[in-house]
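All protein chains but one are shown in place.
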């Protein structure tokens, strides 16, 4: 009967640490948000479930021979999973609205100020002695402001693997909260008249432009910022597969079967980083606060950039589309549209906001490249 | 021309051992059963084909640089393949009928007596000197009585890797034979009157109950039996993805593309364990005999448990649904329904039998957890 | 600001070698051919894109920790990717026309003369001092004449990994060029009267024959040429899954989701072998020239074999179907049909040409087996 | 009785015991869960909430359709 | 003639020989297989057997449908 005693000694009740209990609650909260509030459920549900699994005392699912450990080693340590997801995102992205109005790319650039402003914030927090973030940590936290899950995970896995769980959770949570975070800032920084600005119809973009564009992006990356090549390369591959229309079956698989498989795995692997030691500390509070500020600053910077551009161009752009530059595709563009409609119920900004929206994906991948090069 | 001589010396005819020939016949028999008799073809066809491939003399497909060896190392040695399949099974399982009548969970518990009774049988065989099974071997063989392929493979890969081929083949073969094995036992242990018992309509189960249930199971696992966490964790993840309805694309992939890919690989990998040395011996005979008895004992235990429960509850349950507790989803539930209809052609037991049927999946995963903890 | 200097020093412009620039142009040409000319886009688009990625200076995507390196190690070094694709091809192949007229298998045999003739050519080129091909290299180059991408990649990965990029590109390019390469040769070697030969209707092939055939092939492989077992084994598994109709969901996944995933990865991995050092040399010129001659010789041999067979059999066969023996399924069979229709607009050869066409797949896999055994 | 037999009997007792205790606990937990959930406000309206959620998604599409309509109007007009 | 050339000629002879012998054997084996199978009883009825198998599956569904019908009857009745 000593074996039975062993069974009791091995049971969760006998071994549960308060930290594990708290983390299981965190996992349940993530699952609740995913299901009841529809916060990015594709990622937050597997992340939340992975958090539960990895904190089961004694199950060792994140241990050396545990499933979550294997998945994490294969997919996150190598960077393979976020890159494959980025390929799928590329295959789902339509650059048409951006090609019809390329200057909206600059809005996607401005919104990245959220990323770099946050780095300053993180180092300031450290200098105040509240937390202890290295510059690498600060950079990985800042990228939350890119509002791009795979980019955040890729950068965090390279610069601050210990913070990966908190960073991924913050990134996806705030992406889900975009409809709540952005509108007040948008209204604060624009006048009623600005919000009513009607934008002229976008021109039709030819198929050839859409096919050549990902190659142009890749060419610029190759020439000026090779450290962004993994992220933007896979993104452009996905987009080229889609737009070329000659490999539809590959493009379809990249968007569906492959992306879904990798999403489940990535979620579990991120969840496996959610151990009590890594998550339950002041640093996590700091990450959540900084992530939120990154979204706010990025939103503001995008809008202010639009207002700045209006000083120099003849046909004005509606500054509301600037906030879409943070990416969080397509949520942020929908928010622009919605706030625009509130000001003028004939003012459809969705297509115009898609330009800065997808530009923001490129923008934060470029920012990621700068960081990877800086610390490389 | 010495190279040509070499080619002839390398040919299969020149190197074929009687054992390999016999194993190729075993492989052909499995393929025949899969195709002509429709014995669990999804697994037995790839297992049979893998058996052919690994026994081709000189092809070295199971050797250190062979395809089947790679697949087996990646998927079976790590336990990843059975766990991913279990996630897919979870995403296909409807706990509704069980939630409408939770006491049928006890039928799923009773049927696991097939597992543990078989362990006694295996050690008795050893004590008679007929075979040489360790207690680990006996436990891995017993789990055949769980009537759950992935659970059997997962436990065998941990406790008795040498017996994995025979155990998997026995498990899937007997699952296919459930419609032949069970009815005589069911009729023997029940009276005509018992078989005619009509069961009242199941209540409607709300969506919320279905969503929370997998989390309840996971909570109990975490508190009382962490060693069952890999199996039941992945099962509950699949079920939660299905019932939450917020990640339908992930649930769909877990049930289809991912599950199919892993099934092909798992079948080949199991086949690669079917070498002559591992399969052609008295132990295999013992495994086949014990596996059959496990099914029979489990069937009987389920039915007797139902009769026992009828002594204590007001509204009696039809004991025919007890046999479905061995799992073999949904075959065993169909058998209950069919035998019930033979007794009373208005007696539809299918939905009632689905309760113990899915309970049996949980039951054998719990039994697996006990064993993994016992030897862990 | 020294970090900024570093960024500039790391930029592609500062590090681009002429070789990398040329290889990026090669990549663009492949992408152009894939998209604008529809040259086997499923492979050539990912290969071309992989070529771009691996030649981005400083991005290190093919380096020790680069995505393309990981994919290549997992999928090409092990041989797993071409074998999985071959399984998918098997699941897409209909042996019906061949089973209705088995003697067309001999046309598939004759066309493999392109493979072995090319080996002679390669060693002759070496003996002239133009290039430096070992016998292994020559064999890997010859297999281009098999007109089967996965077979070429599998053999090259084993015998001449350094030449893999050039060999794969040549194989897929010439497969795409079959409608241009073959017709002149076909017309040169046949008379108008021969091209007008009408072939009698093929008999209906029973389902049982189709199911048993892959097992017959596997049996002959096991007995006489085990070194061909990986390729033909996986091919037969795919075909058995299809024809048995009992595992349709597995067969469907093997043809679609799994095959598409592996195709993207395989293309990228092949692209990662397209470094300047490996591709920009006289050897590549030699490979391209030899690959073309392999296709021409194979085409001619198939047609001449048909004419030879006509000397011995009563009902003559149209020699135009002989050229389909090189495989390049189903392109070469369509070419036979088209040239036949030009001679006689009621002469539908498509189904008759499918026989030698699929026989050519078996033929070149057998040739591959001989080579692997020779150097094994 | 051999050591092995005794161990296997031990394992059986412990195993069946655990299985029964675990599943009995699950019966209790499940029953409690169902009781709680069915008394919670909103459970019956849940399906409707789901439908509403879907309607929201439809609204999103309606939104897109409205944009598309407006766009094509401008183009043709 | 160089060693390399001789080896490559060897390889060609051996390779084409093997390819022809193998595929010729396959012609024989395939022809034999077809002869045997077409003379086997039941081959012609095979398609029907398949259809029957599908019908069995349909029966299973019919079974489920019957249950469902009975269930909804009870519910409403």
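In this document, chain identifiers A, B, C, D and E correspond to the written order of the chains, with residue numbering beginning at 1 in each.
Everything below uses one rule, namely that a residue touches a chain if its C-beta (ideal position, glycine included) is under 8 Å from a C-beta of that chain, and two chains touch if they have at least 3 such contacts.
Being a predicted model, the structure only gives us computed values, none of them experimental.
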Displayed chains contacting the withheld chain: A, C
Options A:49, A:70, A:86 or A:113, residue touching the unrepresented chain: A:113
Residue touching the undisplayed chain, where the options are C:122, C:350 or C:368: C:350
Option from C:72, C:337, C:357 or C:373 whose C-beta touches the chain left out: C:337
Where the unshown chain meets chain A, residue by residue: 99, 102-103, 105-106, 108-110, 112-113, 115-117, 119-120, 122-124, 126-127, 135, 138-139, 205-209, 212-213, 216-217, 219-220, 224-225, 245, 359, 362-363, 366-367, 369-371, 374
Chain C residues that touch the omitted chain in the full complex: 1, 3-4, 7, 38, 201, 334, 337, 346, 348, 350-351
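The definition used in the following text is that only the chains that are shown with their structure count from here on.
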Chains contacting each of chain D and chain E, listed by label: B
Farthest chain (mean CA position) relative to chain C: D
Type of chain A:chain B copy interface by residue overlap (half), same or different: different
Inter-chain centre distance, chain A versus chain B - centres from mean C-alpha coordinates, in Å: 41
Centroid distance [mean C-alpha coordinates] between chain E and chain C, Å: 25
Chain A and chain D, separation of their C-alpha mean positions in angstrom: 27
Two or more partner chains touched - positions in chain E: 11, 14, 18
Shared interface positions of chain A, touching two or more other chains: 3, 7, 38, 257
